[in-house]
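Of the protein chains in this complex, one is absent; all others appear in place.
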Amino acid sequence: MKVKNELARQILGEVLGTFVLLLFGCAAAAQVKTSRETKGQFLSVNMAFSVGVMSAMYLCMGVSGAHLNPAVSLSFCMLGDLPWIKLLPYSLAQTLGAYLAAGLVFLIYHDAIMDYSGGVLTVVGPNETASIFATYPSDMVSIQTSFLDQVIGTAMLMLCILPLNDQRNAPAPKGLLPPVVATVVLGISVSMSANCGAAINPARDLGPRLFTLTAGWGTEVFTCYDYFFWIPLVAPMVGGVMGSIIYLVFIQWHLPEPEDESESEEFNDQTKATKHNNKTDELYYKMSAL
Amino acid sequence: MKVKNELARQILGEVLGTFVLLLFGCAAAAQVKTSRETKGQFLSVNMAFSVGVMSAMYLCMGVSGAHLNPAVSLSFCMLGDLPWIKLLPYSLAQTLGAYLAAGLVFLIYHDAIMDYSGGVLTVVGPNETASIFATYPSDMVSIQTSFLDQVIGTAMLMLCILPLNDQRNAPAPKGLLPPVVATVVLGISVSMSANCGAAINPARDLGPRLFTLTAGWGTEVFTCYDYFFWIPLVAPMVGGVMGSIIYLVFIQWHLPEPEDESESEEFNDQTKATKHNNKTDELYYKMSAL
Amino acid sequence: MKVKNELARQILGEVLGTFVLLLFGCAAAAQVKTSRETKGQFLSVNMAFSVGVMSAMYLCMGVSGAHLNPAVSLSFCMLGDLPWIKLLPYSLAQTLGAYLAAGLVFLIYHDAIMDYSGGVLTVVGPNETASIFATYPSDMVSIQTSFLDQVIGTAMLMLCILPLNDQRNAPAPKGLLPPVVATVVLGISVSMSANCGAAINPARDLGPRLFTLTAGWGTEVFTCYDYFFWIPLVAPMVGGVMGSIIYLVFIQWHLPEPEDESESEEFNDQTKATKHNNKTDELYYKMSAL
Partner (left out) sequence: MKVKNELARQILGEVLGTFVLLLFGCAAAAQVKTSRETKGQFLSVNMAFSVGVMSAMYLCMGVSGAHLNPAVSLSFCMLGDLPWIKLLPYSLAQTLGAYLAAGLVFLIYHDAIMDYSGGVLTVVGPNETASIFATYPSDMVSIQTSFLDQVIGTAMLMLCILPLNDQRNAPAPKGLLPPVVATVVLGISVSMSANCGAAINPARDLGPRLFTLTAGWGTEVFTCYDYFFWIPLVAPMVGGVMGSIIYLVFIQWHLPEPEDESESEEFNDQTKATKHNNKTDELYYKMSAL
């Protein structure tokens, strides 16, 4: 019964990891909204997504690298840490995990959502419940600002997590990558979620949006706010790549050569996490050849 | 005076550990409720349970493994980390610790509870104080949803803590297991406590409920909400096992064989925490033989 | 200019450490109160005391062991980690540091306190500002409950921090003792501060109370609430000893003998923190001889 195929194992890992991430996050959104902020507040939801990232990373980092996000997978493809052929399977797995989590959150909070919404599942208005699952923009935000917002949020994500595992820089202990990455995500949530909810992750947004489409919220989940849904799909992919390139160009290329790699390996290398030093060197030569 | 019997030592550890967990948690619930949220808020209670988990784990991890929860003990029995014969003693010890902590919280907050409740200890209504101790469901939640809620919450607990100490995956540093587990518990508290209070632990719920029965709240603590009390007793046991199996089937079985165990052992093995690699292999062979 | 006398160095360390602890804590209390909770809330003050503990421990752990609290010093005397002769100097140093910090907080927040209080420094009433510095009980709390509250709070402190550095149990990494202890203090603050402010530290309370006496709040800071001031002086001393004994009797004595101490020493022993294994063995023999 052991899954011998590496890609199949990785897909399992990403499905389950993204499932855990979204279960924490969307459940917290449901808890805060349906309790009308008596059992939590805006910050609780940010914290739940953060804990979700930490838990999901510990869960599947040893299996699939714990990308949990097509924008992260795309960046790692560009950095040479993930074969391009795996980008689509990873992304679909992440979206599936997010879809399943949204479904389970709906089951758990079904009674509360029905009570809160008066039994009518709507996408806009005072009793809307669609925002428990997918992200929607604030009223005053233009489409250009939304796009920029998602690009910058995801660029910050990659710019802040790439150094954490870069042995030439000042990395975090490998066994503590998950809480440190989770803290970065918390920071993005408390500072860049006012415009359009800080999805910064196409799977995190599309999976639950598809779920609400199938569960009774109607096609408005895609059409509302001038077809806003494409922004958290496209902009994070742009932003992730942009953030990674900024890290490479402004920091990584200029780091001194490591004198002796052995010291750091002995410390804590149980994790099979991505090593992009050698790979990014290749990229460096490619890009500097231009 | 040294207790030579291992089980007796472990029972002492579990009693004291669960006592500490509940003292933090119930005292925070008392503080927030009796101060009418002027000295804390919903999040404070979540944080107190989280710190309680961390402190209790550091306190008794070296003695008893710091299960603190019959659902965790049952899962570890299934995983081969705890002999089945110890399940009942562990569970009773945990319930006793929770009972004692509830009693002490009542002593410390006696004046405040009497002032808040007008001297009448009630289970429902605006001045109820029973929810300081045991968990009670929200009004709109059906019995099926409550059951599912507790199953999923406890499944998430096991699914998220099993990888933390799995040397084949990407484990947390052993000396930092307690804060990481505590963070997982915080995440569950902020996302899955709206329906019925996120007990996810039969001892955490039954001990204080028994205390309130004996201390003057009356039999209503058991009969209210259609005899809700059995849900946090049974559902977490189901959920804990379910979460453990999900981890085994979707992640653990497919992890690569460890190349060299020595490296991780040298790092920080003062803790006598559970090692389930070998044991879960056995379970794998048993289950794959089906 | 180097201070060669060890006790003088330790006193310097404790003065400065307790100064830092109280500067964070009382400044946060001033910020929250004088801004009428627009720039922080109850939780901010808890967090500030917690960060204060962490910072003060990193500052003076290598010099004096970072007790920061006469109740902790007394407990370590009993455990054999601090000579009894040093208890009084340590306690005075801690009280002096707390006094100085209160004075500096008054300077920094002088304008805000005068604005908030209308220029009249009072101990009770809606515009009181004495509680920025020392702790005062809630109105409904009896003297017995206050005493019990401070005993239990300090007992929890010792019970939860002693295992953190016990190499036979499951200790925290030495370089991370400060944040873990700080988290325990945060837990106590959010769960046991409703009755009388969770001083759990005679120096933390007496130093600032003496400052308010000298700075214009009058003798009421000592006489109010039926001479409450003696409770945070005496009860924490009782509680600290009680918590230490509980840890010894229920956990420490029953821990297995360490097989090989060398492994843990190589890890991170830059800190000169207390080692109580051998000393508590002595205590064990003394007590078991009774």
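Chains: A, B and C, in written order; residue numbering restarts at 1 for each.
Heads up, the rule we're going with is that a contact is a pair of C-beta atoms (placed from the backbone, for glycine too) under 8 Å apart; a residue touches a chain by one contact, two chains touch by 3 or more.
Predicted model, so just to flag it, every value in this text is computed and none were measured.
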{"item": "Touching partners, among the displayed chains, of the absent chain", "value": "A, C"}
{"item": "Footprint left on chain A by the chain that the document does not show", "value": "41-43, 138, 140-142, 145, 148-149, 152, 156, 159-160, 163-164, 166-173, 176, 180, 183-184, 186-188, 190-195, 246-247, 250-251, 253-256, 263-264, 267, 284, 287-288"}
{"item": "Touch list for chain C against the chain that is not drawn", "value": "1-3, 9, 12-13, 15-16, 20, 23-25, 27-28, 30-31, 34-35, 38-41, 43-45, 47-48, 51-52, 54-55, 57-63, 66, 104, 107-112, 114-115, 173-179, 266-273"}
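Quick note on the criterion: only the chains that are shown with their structure count from here on.
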{"item": "Chain contact topology (line, ring, star, complete or other)", "value": "line"}
{"item": "Core chain by centroid distance, with centroids computed from Cα atoms only", "value": "B"}
{"item": "Farthest chain (mean CA position) relative to chain C", "value": "A"}
{"item": "Superposition of chain A upon chain B: rotation angle, C-alpha, nearest 5 degrees", "value": "90"}
{"item": "Touching two or more other chains - residue numbers and ranges from chain A", "value": "none"}
